[in-house]
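Take a look at the following structure, please.
Note that one protein chain of the assembly has been removed; the remaining protein chains are unaltered in position.
After this line comes subunit A, so read on.
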Amino acid sequence: MDSNKYLDDISEIKNMMSRSSRFISLSGISGILAGCYALIGAGFAYLRLKELSSANYAGLSGRSSSLWGNDLIQDLTVIAVSVIVLAVVTGIILTVKKAKKSGEKMWDVSSRRLVLNFLLPLLTGGAFCLVLIQYGIAGLVAPATLLFYGLACINASKYTMRDIRYMGLAFIIIGLISTQFIGYGLYFWALGFGLCHIVYGALMHFKYDRK
């Protein structure tokens, strides 16, 4: 007759263990949308690159990063920043919604820990990429972003759903492969930040969100 109480106890234990150590309200849909933004951004970047290479460097390899003008870098930066801002804002909005629905606090110990551990490798990577640009090694920026993002995901996986670990691994593999194809960074970016996010987001959505 006390069986119900015991069952409640067990579920309370499980709930507290996961809530105190992992932030589990990350929204799957936000992953899909982030991927879509990335693909759209990559599309714009591709058009811009093509336009430029046909206008200025006809006959030359437009892909060679040392030929990139300031104009182009500015445009690409604008595209990249808008994609990131859009993805982060969407992610936060959808995650807040999901956290509210499941009664989890948005900004508690576990989410703080998650954000901190995600940002640490990511910001390191960001700073490193700026250094690469500083020395004119822009060709390595795409692999570096993919690699550091992958490492950030793996580091963050300790504090949220473990599945994000596999996405991190995918990013690292894509990042390493892309080091052998300098100049094709955009395609690898689209593959990683676009496709990987969409696949991961969809998997998470079906695994956790749809009930």
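Assume a residue touches a chain if its C-beta (ideal position, glycine included) is under 8 Å from a C-beta of that chain, and two chains touch if they have at least 3 such contacts; residues count from 1.
By definition in this document, contacts and distances are computed from a predicted model.
Its record in UniProt calls the unshown chain "Transcriptional regulator", which is the match among "ABC transporter ATP-binding protein", "Vitamin K-dependent gamma-carboxylase", "Ion-translocating oxidoreductase complex subunit E" or "Transcriptional regulator".
Here one chain is not drawn; of A:Met16, A:Leu47, A:Leu123 or A:Ile177, the residue touching it is A:Met16.
Taking the complete complex into account, residues 2-3, 6-7, 9-10, 12-17, 19-21, 105, 108-109 of subunit A touch the chain not shown.
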